[in-house]
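Every protein chain of the complex appears in place save one, which is left out.
Naming follows writing order (A and B), and every chain is counted from residue 1.
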Amino acid sequence: MSQAVELTGQTGVVVRSHVIHKVLRNPMGMIALAILAVLVTMAVLADVLAPFDENFADIASTLAAPDANHLLGTDSVGRDVWSRLVFGARTTLLSALLCAAVAIGIGLPAGLVAGYYGGKFDGIAGWFVNILMSLPGIIVLLTVRAAFGPSVWISMIAFGILLSPGYFRLTRTSVQSVRNELYVDAARVAGLSDRSIISRHIFSVVRAPIIIQTAMVCGVAISVQSGLEFLGLGDPTVATWGVMLSEGFKNVYLTPTLLLWPAVAIGLAVGALVLLGNAVRDALEDGEKVKQRKRKAAESASATERTTPAPAKVRQARGAVAAVESGTEHHLVKVTNLGVGYPQADGSIKKVVDDVSFHVDRGEILGIVGESGSGKSQTAFSILGLLPGTARIVGGSIQFDGNYTVAPGEEKVSQERLTKLRGKRISYIPQEPMSNLDPAFTIGYQLVTPMVRVLGISKAEATKRAMKLLSDVGIANPERTFQAYPHEVSGGMAQRVLIAGAISCEPDLIIADEPTTALDVTVQADVLDLIRDLQRRLNVGVILVTHNFGVVSDLCDRVVVMQNGRLVEEGPVRTILREPKDPYTQMLLSSMLEGKEPMTMLVSASAKEAVK
Amino acid sequence: MVQFIIRKIAAGLVVLCAISFLTYFLLYFSSSNIARNILGEYASQEQVAQKETELGLDQPLPARFLDWAGHSITGDFGRSWFTGEPVATAIATRLPITLTLVIAAILLIAVLATVLGMAAAVKRGWIDRVVQTGAIVGDAIPGFVLAIILVTLFAIQLKLFPATSSIAPDAGASAWAASLTLPAIALVINGVTGGAQQVRSAVIKQLERDYVRTLRSRGIPEREILFKHVLRSAAPTGLTVLSLQFIGMLGGVVIIEQIFALPGIGNLAVQSTTMGDIPLVMGVVLYTVVIVIIVNLLVDLINGWLNPKVRVS
Partner (left out) sequence: MTSTDAEFKDLLRVEDLAVEYPGKGFRAKSFRALSDINISIGQGETLGLVGESGSGKTTLGRAVLGLAPVTGGKVIFEGNDISQATRKERRKLSRDLQVVFQDPYTSLNPALEIGDILAEPLSVQGKPPAEAKKRVRELLDQVGLPADAISRLPREFSGGQRQRVAIARALALSPKLIVCDEPVSALDLSTQAVVLDLFLQIQRDTGVSYLFVSHDLDVVRHISHRVAVMYRGGIVEQGPADVVTRAPEHPYTQRLLLASPVPDPDRQEQRRADRHRLLEQQRQQNEQAAVLA
């Protein structure tokens, strides 16, 4: 690692590796494949490996102990256990394959058609699927046995039909999600036939889930088939593991090992299939886990940092947090040299915020401007203490109203300190209005509860205040909105409700993360007016995270500009917008369309290279 | 809401009719020599013909189905061909054992899976690894193999529980408990691992949703967020998993009853199947489907109650 070179800004790369590789590297995947290989070999070479015919009975030596002739002994009628085990592998694996083949043969095409074309076929298929899924498998197989007699193959065909809904649903869901993807639309515009679209764009999506499902289905088939035979419902002339198990169970008091071998065989086969399915799934889910070993590496890396004096002070001051630097207490929020990072699979830390410092005073609106990936939202969430669980504070401090919420040297935001502040003194306006309200509760409930919890007022009192808040944020009919569920109001209305929630406990600081980005322009203008009025009336400090310079000029007093996790420029709004010093800010502002001559090039050739 | 319930019940009845129809035709259509099978090889042609008339087998199939269906509605499902016992009675005497076992198991699974799944999702760390590994192990060991292991270990080797327990319906509660504990454990172990895993992923999915962050920002205590908001939103997933497990268990209990020699419905099902006692097989299928329909209806109703969108429409 070239960590000797201290890089600034966002550093580190996201590490990924290939699927098949991952399955093979996963010890579980390897073991599973090895077991399956052994079982398949047994099944294929059964005639060579088995010294006796599966049904050859040596009446003279029943329940014999293992010897040179009978590797694993004999059963109650003197049949060779090893031979029966080997032939059993053949029947068992073949029947599992038959079951999976039937299930795929029905489920996959039906799922493709239902998912791609929808319509009547989808409805009818869905009805059948619901019926099949609500039938207990074994009861159905008993019925089939009653009707058709004992046959491994017939019962596995029936079971395959029973399991086909799994494939149907899987395929249908994948196809539906892909069918509406824009790249399928693009293929249609290009004039690709449905068949080409399905084989080229859609089948590739279902392939991997089908493999996983098949591993699981084969496992289930083996265990159900063995179960049926264990019940004595199988064909007694065919050696299978289930029949052997049943035989062993009858003699459990005499020769327990008769039970052992088929049980081990079934356990290994089913276990290996399940493990394989899991290994493939793990490999597909890109969730790279941070390895133990790597975490140690990270710890040793941070150990070297401890040589700096500041963290030592912290360790000694556990519980009682160190006092902030004197002369800065009057700032509502002060962020000093903040760094935020995420540990990666290879043990390195990917920094998303690096060395960021700014402050906000009471009654002031600070804009944090930047493009996607600039770290502006991460900065805001670290003040709220609402970073994802894996995030680490890798440097700097945050203080709120004269007290540290993140003291220098601390790795995590202290939830203990922030729970006392959140809602009551620091509040939050999110970006997407709809997804930020719990769909299962009324708007009134979601407004009243925080007030009851945070302010300790009665429900009636809180309800009265909620009504007032709703009319304060410009909602014409507060009673109706109060009783409504989130899905019953519009996006603009939901954003007003969220703003009402943010001011409900009279906070000192509001953190607004792109509060108007998800809204239509005309609604955005109304919401900006609302935020401005409320801010003036309540004299709160506001941190406004946005990518839109129009929003900045409408609301902000001061601005910080961020790029790749670093702060590039800070200053009063007029200075930043009119005379930006930093080339990045200049470039951003020159990309604005407002006031430009239409139909002219926006970016000069040199700047074009820089952006690339 | 009332309309919603009526619609669901109607749909259930349609399914019930469809399945009885299918099963009836399947069973009678494919087994031709029913009377001969009952009477044995040495019965004379006349005896067979007489038996066929007695069982009504000389009538055309659709007519027989209508006749059967007509009687079934009044609660008369016919009699066993071999014992002459009314099907309804046979099922009714065995139902308590099976239902006690299955309901006890599903309730235990519901509680354990929720607790374990929540703990794994929220605390992560070792408990998460235990739940995840448990899910794989639970999938990998077939339920009846596990039951066999339990029987051999605890009943035959250690003699802690009765291995075979032909309990009478009127036996005392302690006898029931002693006989049903081990089978219930076998069912629970098998269901709880997968259940906990599903609850875990449902809870994690909910925890990642935007509104959870907003609730935190409003100063709502973490515990309230978990139990009131997250658990409620994860509940439909959990319920669906439970209902599927319940359905699976109605089948799985057949093998479990056989292993533990319990005289429940599963036992009846195996007997009637091996003997070809078709009225009994029909009865078992019908009873199972009715229970499944009731369970699905309950799940739909609870989901409707949990989700305001469903309730409104």
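Heads up, the rule we're going with is that a residue touches a chain if its C-beta (ideal position, glycine included) is under 8 Å from a C-beta of that chain, and two chains touch if they have at least 3 such contacts.
Since we're looking at a predicted model, the values are computed, not measured.
Q: According to the contact rule at the top, which chains on display are touched by the left-out chain?
A: Result: the unshown chain touches A.
Q: Of A:229, A:410, A:472 or A:554, which residue touches the hidden chain?
A: If we include the chain that is not displayed, A:554 is the one touching it.
Q: Looking beyond the chains shown, say which of A:25, A:188, A:330 or A:480 touches the absent one.
A: Of the candidates A:25, A:188, A:330 or A:480, A:188 is in touch with the missing chain.
Q: In the complete complex, the non-displayed chain touches which residues of chain A?
A: Within chain A, the residues that touch the unshown chain are 181-183, 185-194, 200-201, 204-205, 371-372, 520-522, 524-525, 528-529, 547-554, 573-574, 577-578, 587-596, 598-603, 608, 611-612.
Just so we're on the same page, only the chains that are shown with their structure count from here on.
Q: Between chain A and chain B, what's the gap in Å when you average each chain's C-alpha atoms?
A: Using C-alpha averages as centres, the distance is 32 Å.
Q: Within their complex, state which residues of chain B touch chain A.
A: By the definition above, chain B touches chain A via 15, 18-19, 23, 26-27, 29-31, 124, 136, 139-145, 148-149, 152, 156, 209-211, 213-222, 224, 229, 232-233, 244, 247-252, 254-255, 258-259, 269-270, 272-274, 276, 278, 281, 284-285, 288-289, 292-293, 296, 306-309, 312.
Q: If you look only at chain A, which of its residues touch chain B in the complex?
A: Per the touch definition, chain A meets chain B at residues 130-131, 133-140, 142-148, 216, 219, 222-223, 226-227, 230-233, 245, 249, 252-253, 256, 259, 263, 266-267, 270-271, 274-275, 278, 384, 386, 389, 419, 422-424, 426-428, 430, 432, 435-441, 449-450, 453-454, 485, 487-488, 498, 501, 505.
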